[in-house]
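For this view, one protein chain was removed and the others were kept in their places.
All chains are identified by letter, namely A, B and C, in their written order; residue positions are counted from 1 within each chain.
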Amino acid sequence: MTATDLPMPGLALVPRTDEKQTAKDFKTDQEVRWCPGCGDYAILAAVQGFLPELGLRKENIVFVSGIGCSSRFPYYMDTYGVHSIHGRAPAIATGIAITRPDLSVWVVTGDGDALSIGGNHLIHALRRNVNLKILLFNNRIYGLTKGQYSPTSETGKVTKSTPLGSLDYSFNPVSIALGAEASFVARTVDSDRKHLTETLRRAAAHEGTALVEILQNCNIFNDGAWEPLKDAGTSDDFLIRLVDGEQVRFGKDRDKVVVRGDDGHLAVADADAVDESRIIVFDSHAADPGLAFALSRLAHVHSLQDTAIGVFRDVQRPSYDRLVREQVAGVREAREGDLAALLRGKDTWTVS
Amino acid sequence: MTATDLPMPGLALVPRTDEKQTAKDFKTDQEVRWCPGCGDYAILAAVQGFLPELGLRKENIVFVSGIGCSSRFPYYMDTYGVHSIHGRAPAIATGIAITRPDLSVWVVTGDGDALSIGGNHLIHALRRNVNLKILLFNNRIYGLTKGQYSPTSETGKVTKSTPLGSLDYSFNPVSIALGAEASFVARTVDSDRKHLTETLRRAAAHEGTALVEILQNCNIFNDGAWEPLKDAGTSDDFLIRLVDGEQVRFGKDRDKVVVRGDDGHLAVADADAVDESRIIVFDSHAADPGLAFALSRLAHVHSLQDTAIGVFRDVQRPSYDRLVREQVAGVREAREGDLAALLRGKDTWTVS
Amino acid sequence: MLGGQWSRPVAPVDEEVKVSTQTKSVVPLGRVVIRFAGDSGDGMQLTGDRFTSETAGLGNDLSTLPDFPAEIRAPAGTLAGVSAFQLQFADHDIMTPGDRPDVLVAMNPAALKANIGDLRAGCDLIINTDEFTKRNLEKVGFTSNPLEDGSLDAFAVHDMALTSMTVEALSGFDISKKDAERAKNMFALGLLCWLYSRPTEGTIDYLEAKFSKKPEILAANIAAFEAGWSYGETTEAFSVRYEVKPAPMKSGTYRNITGNPALAYGLIAASQQSGLPLFLGSYPITPASDILHELSKHKNFGVITFQAEDEIAGIGAALGASYAGSLGVTTTSGPGVALKSETIGLAVSLELPLIIVDVQRGGPSTGLPTKTEQADLLQAMFGRNGEAPVPIVAPRSPGDCFDAAVEAARIAVTYRTPVFLLSDGYLANGSEPWQIPELDSLPEIDPNFATGPNREDGSFWPYLRDEETLARPWAIPGTPGLEHRIGGLEKAEGSGNISYDPDNHDRMVRLRQAKVDAIARSIPPLEVEDPSDDARVLVLGWGSTYGPIGAACRNVRSQGLPVAQAHLRHLNPFPANTGEILRQYDRVIIPEMNLGQLALLIRGKFLVDAIGYNTVRGLPFTSEELSTTITDVIGSL
Partner (left out) sequence: MLGGQWSRPVAPVDEEVKVSTQTKSVVPLGRVVIRFAGDSGDGMQLTGDRFTSETAGLGNDLSTLPDFPAEIRAPAGTLAGVSAFQLQFADHDIMTPGDRPDVLVAMNPAALKANIGDLRAGCDLIINTDEFTKRNLEKVGFTSNPLEDGSLDAFAVHDMALTSMTVEALSGFDISKKDAERAKNMFALGLLCWLYSRPTEGTIDYLEAKFSKKPEILAANIAAFEAGWSYGETTEAFSVRYEVKPAPMKSGTYRNITGNPALAYGLIAASQQSGLPLFLGSYPITPASDILHELSKHKNFGVITFQAEDEIAGIGAALGASYAGSLGVTTTSGPGVALKSETIGLAVSLELPLIIVDVQRGGPSTGLPTKTEQADLLQAMFGRNGEAPVPIVAPRSPGDCFDAAVEAARIAVTYRTPVFLLSDGYLANGSEPWQIPELDSLPEIDPNFATGPNREDGSFWPYLRDEETLARPWAIPGTPGLEHRIGGLEKAEGSGNISYDPDNHDRMVRLRQAKVDAIARSIPPLEVEDPSDDARVLVLGWGSTYGPIGAACRNVRSQGLPVAQAHLRHLNPFPANTGEILRQYDRVIIPEMNLGQLALLIRGKFLVDAIGYNTVRGLPFTSEELSTTITDVIGSL
């Protein structure tokens, strides 16, 4: 289905245009300065290809980014845009979203920008549920600074700053987002245009903060980081596609399923070795994030085996910015501010 | 059991003393400047009462704090101590722990210090699993700045900065810690000396970052925040005590249990209305944090109904600082550094 | 006979001054300095506030100085727990809360110990003897009881069992002993209101509002207040009472105001004048938090207050709001400014309006959170990477925080630039009578949003500058056709596209500086106050030292010595005539509550051999120390 059929509470107050838009309308005259072959190109194309379907007025769209290769994104979008500073895009975008319900606000960030220096702003944006769509380009590396490991790099990663291999345990962006009370969390892949677009659609529709982790390839400093999930030969067996209302089932022959074991934990099992009733039927709208969290834990950090993609969680919760506006509006309805009265205050005296 | 019976990998390299210690040994000459009745007093007493049991040399213990009422803690402990700046204690303590395996490093922080300004350092310390014991005094308020709401305050909280009620959704410290790859997460209560001490014991024993959320009462700005969990009348029905190897069961008459529903989600149920096999048997050592996370979600933000306390997760994972030291040691064994050789480098020429 | 029939005193401002009909003789005074001191729990701040309101209502000129510990409630009876409130009121205009109290109200030994050093011989000491127990005396290191060992002989001691008298007065009420004892500050207030012939209606009204839900407590507090009043009236403890006539003031309507609310009101006024919704992104910190608290009460002006996760998010959100067309403001104190540095640099590069309020406190680091200081000036000037000039405005008094805030907004909006507003702990919590401004006296502030293309070819360049102000166009999202991208990388002049061109960078660095320098054209010249008009010494100040410096200059002049005073409200850029003025004097003295920060800027820019007078004690200057310095310098000529 397309955005226009889908109810879009996240865009309820953003003015639409009647003019027909195409991807071209969102391209700028700036030459794109990513390395040839960078996964960012595919994401840019997908976003530019998807936006026309929303039919929003271009001037009511804002892209805000931090610093990093991925954060150059706004320069290539013919909308309003801010290329801010490292890690702070969610904070800046929060100020925009709170004050301007008529804008569709997108944040573009990287695994370092969002999860290293920007971690605090990210988790607080998710907690508050500010109406932002956050696209996290995860290439498991610091690209712009020429290849140091990032918080999503697998332990043991050899990089410029870790010649003998990195030692820290990596973040799972979906897990931490769920732990931070996110109302919408998804994961998709740069090279899967269809899945990426579908995911953007769901994110755009959502009211509140939508975090979309996009597995992106940095062919210069971390080439093939996600290959097992992309390679036609392996992806079916490695990748779990979450689909609402369907059993969590994958594998070339759809013979692998995710079940809830006796101990209460989730496990991947051989479909015909388990009782149907134990197979998890996926529901991104479940109030309890427990199951989504458990699904995010299946992925193997190194082999990438059993990595789930799709919308993990998509629940309705009033966005922070709406609550702010409603609180202010409520007060103003009751009584508009009177500056003269404010300045006078209660106890005054007059000298004549 | 006492610390001495318990294996303590977290303290493996910290020198012990043979002298008998008492709580008094850990008191300083500084007058304690918390408000009369503050929950912090109970926690201070519990910590001073517990430490002698570890039998560590006093000079090998360090308390590091940020800023807040809770963060005054180090001044009252006759060990080494740093009262640092707001939110940064985990970062500073990380530098201490990495370089000094012979120290027992404790971080004392508040809900604002740790989860608001300090959120990023906290989640990264947990991810890395640095050998720190973090005591998070959660009073759901900013005490030292005289009562603004905090990230753990319940939505709708009326404070100096939110006269009409706060609008943001609150963090669940246990959930976010689990989302941040924590290897040890616990929750306890300031007024329950026994449970608090038992929890400190488990934390001290753990190798890596141990996060202990302590529900603390601020009788000046948020009095009674945790009352339902403390009040003899209600606590049995509100509080879920997690005990390894036992069913998750609570209630005055132990008639309430936590079960796994058909949809795969956890739920609180009437014990004799459910089939035994569905009742969750708790295991803090489970490799998969999924279940611990689900248990952390049971708590009702406002009523506090079904709030679990105890050690949610306690799994073995090499601490970051140990890995760092091992990596360095490995290199040095192979080849000690030779400064002259380093400075010469490869291509030199001589002028005579 | 306490609690007996009660004749409520009538305010002197009333037609015929009835006060003189009272049984005790009334001595007129020109000015009085009172300091209330007690335990954090004794409600001294409230007592001071109430006395201040009554005094303001009487039309005296006044100035106040609260002084409380960083702890919420340090242990009772300890020096650390002492909380004090000082005010000076007079029948003429005054500029400071006074150097040394004429009357000290000491509710316990700690309060006496902490303040006795500031007392001059002969001053009145009102002491609550109930608290002078052996234990309390020892707590603060009194080896003997000062009430008995003669160590107070130099003072006029009025010792009284304040607590027990209060409890006795309230014996008839059905309230706890604790509540009865708590009311002792009302007893003290009543006594001082009697002593200085203050009206009482205000306090009664205040109590009625405060305890409307607790009638017993209300009645008790009123009774305690009245008991204190009649204690003065009926006992022999005080032979005379005093009165201080109203001060002649410019005609107009006045109120008493503290700096933080005044600053908050200024921001709201600027929002109204500019039509820009006010957005505050802030993280609580002493002594700035009250601005957040105040603004959060005024949603009816469309004000949005956002308590962020940290200082960086606070300013980030404010900058985002500015980008989107609001008046973005962030409030903090020194440590918070340090954290905001990087984002301030971004704001300089983006050239967007933004107000950064720094309510300075004692530093470095956490320092002295509840004390005042002026040591963030150079941080405001230079605390960012690269050449990143930011205008700086500093208020001179609590009431002036209002005007300074409006001025900061005018500069920020007109010149599309972040602006520092440097208040401090003394201005934030101190108060003074404030003439309520006429709305039509407020400056217009024109956001002048870009609405269309700014180039022949119909395109829009976000960095094409206004020739007069050098400001760039402010095109907010939602404006059709003006879609553009801006960021922190260096931008090509005009187009704003990323540019690594060496000459362009040099040009842009100079343009950003030139824009800030150009602000000087829009600000009033530096004014000098020199009645004699033949002063050879100029005292140059900035910020909250205005009062003490002014008072000191008066003292010096009253000794027949000419001295000139000039006070900088704009610290970057300086008023255009600053250098010219400085060169007119043989000596320039710059008193600052830091180690000489303005002095460095003045010397470096104008090569004037300015002398600094610097103390960094967390307290405002006394006019006494300044007078001495000035006199010495004049003498040295």
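Things to note:
Criterion: contacts are C-beta pairs under 8 Å (C-beta built on N, C-alpha and C of every residue); 3 or more make two chains touch, one makes a residue touch a chain.
This is a predicted model, so every value here is computed, not measured.
Touch, as defined at the top, links the missing chain to these shown chains in the whole complex: A, B, C.
Of the listed residues C:R31, C:H92, C:H158 or C:H505, the one in contact with the hidden chain in the full complex is C:H505. If you put the hidden chain back, the residue from C:E342, C:E407, C:E493 or C:D530 that touches it is C:E342. When the missing chain is restored to the complex, the residue among C:L46, C:A76, C:A154 or C:L600 that touches it is C:L600.
Within the complete assembly, A:C35 is the residue of A:A12, A:C35, A:A287 or A:A329 that touches the hidden chain. Touch with the hidden chain on the side of chain C covers residues 69-70, 80, 333-335, 337-339, 341-342, 345-346, 348-349, 360, 362-371, 373, 375-376, 378-379, 381-388, 487-490, 500, 502-503, 505-506, 509-510, 512-513, 594-595, 599-601, 603-605, 607, 609, 615-619.
By the touch criterion stated above, the residues of chain A touching the omitted chain are 31-36, 67, 69, 85-87, 116-117, 119, 142-146, 148-149, 151, 160-164, 220. Seen across the whole complex, the unshown chain contacts chain B at 28, 30, 57-62, 64, 67, 74-75, 77-85, 88, 91-96, 98-100, 102-103, 120-121, 124, 324, 327-328, 331-332, 334-337, 339-340, 342-345, 347-352.
Everything that follows uses one rule, which is that only the chains that are shown with their structure count from here on.
As a whole-number value, the distance joining the C-alpha centres of chain A and chain C reads 45 Å.
Chain A and chain B, compared by their mean Cα positions, are separated by 29 Å.
Rounded to whole angstrom units, the spacing between the C-alpha centres of chain B and chain C is 40.
In chain A, the positions touching at least two other chains are 120, 124, 324, 327, 331. Each of residues 299, 309-310 in chain C touches at least two other chains.
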